[in-house]
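What you see is the complex with one protein chain gone and the rest in place.
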Amino acid sequence: MKIRINNKKLTTGDIAFNTFNYAFLIILSAAMLYPLLNTLAISFNDGMDTVRGGIYLWPRMFSTRNYYIVFHMDTIYSAFVVSVTKTIVIVITNLFFTSMLAYTISRKDYILRKTITVIFVLTMYFNAGLIPNYMLIRDLHMINTFTVYWLPNIISAFNLIVIRTYIKTIPESFIESAKIDGAREFRIFLQIILPLCIPTLATIALFVAVGSWNSWFDTFLYNSAKQNLSTLQYELQKLLASALNAGTRTQSGGGGANAAAQAGSSNVTTPQALRAAITVVAAVPILVVYPFLQRYFINGLAIGGVKE
Amino acid sequence: MITKTLTSPNNSISLQPKRKGFWGTVISQRELVLMSVPILLYKILFSYVPITGWTMAFQNFKPAIRSVWKQKWVGFDNFVKLFTGINGERFIRDIGNTLAQSFITLVLGYVCAIALALLLNEVKSMGFKRVIQNITYMPHFLSWIIVAGLVSTMLAVPSSGGMVNQVLMTLHIIKEPILFLSNPNYFWGVVAGSNLWKELGWNTIIYLAAMTAINPSLYEAADMDGANRFQKMLYITLPGIKATIVVLLIMSIGWILEAGFEIQYFLGNGLVVEKSEIIDIFVLRYGIQMGNYSLATVAGMFKTVVSIILISGANFISGKLGEEKLI
Partner (left out) sequence: MKRFALILLALVLVLSTAACGSGANTTDNSASTVASSSTPASETSTAAASGSTLPALTPDKPVTISAWLTSSFAAPAADNKITKLLKDKLGVTINYEIITPDNADQKTGVMLAGGEYPDLVGATDLNGRFITGKALIPLDDYLTADKADLLFEHVRPYWNRLATDAGDGAKHIYIFPNYNRYYGEITGGTNYGASGFWIQKALLADQNYPDLSNMTLEKYFKMIEDYKTKYPTIDGQPTIGYEILASTGREWGMTNPPEYLAGAPNNGGVIVDSNNVATIFANKDIAKRYFQFLNQMNAKGLIDRESFTQTYDQYLAKLATGRVLGMYDQRWDFGNANDALVSQKKDERTWVSTMPTYDGIAPYYADRDVMNINQGFGVSVSCKQPDVVVSFLNTMLSEEWQKILNWGIEGEDYSVGADGKFVRSDAQRQQQKDLVWRSSNLLEAFRDLAPKHQGSYSDGNAFSPDTQPSEFFATLSDYDKNFLTSYGKQTWRDFLNQPPENPVYYPCWNITLPDGSDAQMANTQMTDTALQFLPKAILAAPSDFENIWKQYTDAIAKVNTKAIEDVVNQGIQDRIANWGGSK
């Protein structure tokens, strides 16, 4: 959908502005991009060499050692599968239930509309706390299960508002005519609303997928006992901690520790280099998926601006 | 309602909708009810039921005594411990830090996101626009732990890989490297800057989307009146996305006591602690790490109460000013 109509001759002011604009955007992109490229370079650089400093955009001593260490950890393969499955389940359940609920609260005459909206919006602003939430999950027998990954998080109030607003842009006439034809609400939702909502659903899908992909705390808190339920981010976290402390032993603080018997244990890379490799491995899957959804973004988001 | 009355053969035509009362309406809207109330109950179970855990704030909670009823009740003791004395000084200072960091991040984030959206909107080449957008979205996909590490490296001295200092020195803006992470006065800026770097591109999505919804004929009319670029931005684009801005603003105000966590955790240190420590870090150090969950609960309650007051206030004011409301 075009915003501007190109039928004007460009004035000098225009040219100046455009040049500035393009230049600024390029510099901005460079600032965004540099740290990422730097991380990529470090990940492909020999760990010991990185320590000397001076790596910017290109590895100086190319090495795949860091990646070798990451991929040798056989737990990340099943963790990857779990992460992918978890993300897919979360996305599907989220999209379906959030949009269904959003549809109901978009109906102006729905009597429970305001109550439901308030109850959901308020949930954005409180959290019961670590222990009460844990107790609930435990009472529901969801500790060490796959269910705990998706069931407690099906509806996010923010996404609800976004989808609700989008649904409000759908002309009433579509719905009215369907009602006249005798369609019930659920059918209207399934056959009319959902297909029309694809842009916004794609966007929300990406929001949700990124959140789910990056999360590790839920694994840590609820599922750390079951190796086969571990997720990619959590495994990478643990790898990083082990690399960092490889030269030390478990000891507690409080003013000093024991003399170690295990001196001299180290690894052939450094924590810094390993962290770079882990970053890349964790981020790449998402970066690969999102271009496919990208074209929906612009059209899919709407918050506010729609008359009641 | 009216439609139904008109088309039923046996009723007289009446323009007054039949009054049905609450339950009557519920029954007639039962499909909608079935589509929403179970989900409501679900949410109540997972979000509201655990709130009973807030009783921990009034107890001396020991996790090993599992039952909520067998704990030792201490009334408002924990509140006193949190808000007064040397702890209280620290906690109140942290509230200040949280508000400051949040506010600066909010304002900076808004202004820059809208500005960038406006600039992107002016780009005519779809290809270039797409590329820039993709690049600016990328930092959003990184987790905060990684971003904290990147920030730490970028702000170090040049010999430790500090790009920012390197650039500033090469451009002769400064002579000696600035120790950004040692100076408390920079910390709020560091937090706002990191948030900006990570979320700027992502935040523009919403505004760009709203801009596409603006009626193009408005621009055509402005062109015919001889308006220049900036006038169009000021009088058409900005007002066009005003509703979006307002609703997002109301939501964000409710989150003013959430200033992040990872950045402060990884980049905070003794030199900057006066300005860097936020409520969540305090809760971690004095609550969780000391096994004092009651303290953590009190802090959480405090945050929630403040958030709800703020968001109700913002919503109300917005309505009174004639703007869009969230609820």
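Think of it as A and B in the order they're written, each chain with its own count starting at 1.
Note that a contact is a pair of C-beta atoms (placed from the backbone, for glycine too) under 8 Å apart; a residue touches a chain by one contact, two chains touch by 3 or more.
In this text, all values refer to a predicted model and were calculated from it rather than measured experimentally.
The missing chain, though absent from the display, is touched by one residue of A:26, A:84, A:140 or A:194; that residue is A:140. Check B:101, B:152 or B:297 against the missing chain and you find that the one touching it is B:152.
Panel shows chain A; residues 48, 51-53, 68-69, 72-75, 130-131, 134-135, 138-141, 143, 151, 184, 186-187, 190, 220-221, 224-225, 227, 237-239, 241-272, 275 of it touch the chain omitted from the view. On the side of chain B, the interface with the absent chain consists of residues 34-35, 38-39, 41-42, 45, 60, 62-64, 66-67, 86-87, 90, 152, 156-157, 159-160, 179, 181-182, 266-267, 269-274, 285-286, 288-293, using the contact rule stated above.
We take it that only the chains that are shown with their structure count from here on.
Between chain A and chain B, the centres computed from C-alpha atoms are 16 Å apart. Taken together, the chain B residues at the contact with chain A in this complex read 22, 25-26, 29, 31-33, 35-37, 39-40, 42-54, 56, 61, 63, 116, 119-124, 128, 130-143, 146, 149-150, 153-154, 159-161, 163, 197, 201, 205-206, 208-214, 216, 219-220, 223, 228-229, 240-248, 251, 254-255, 288, 293, 296-297, 300, 303-304, 307-308, 311, 324, 326-327. Of all residues in chain A, those touching chain B in their complex are 1-6, 8, 13-14, 17-18, 21-22, 24-26, 28-29, 31-36, 38-39, 53, 55, 97, 100-101, 103-105, 107, 109-112, 114, 116-133, 135-136, 151-152, 154-155, 158, 161, 169, 184-186, 189, 203, 210, 214, 233, 275, 279, 282-283, 286-287, 290-291, 294, 297-306.
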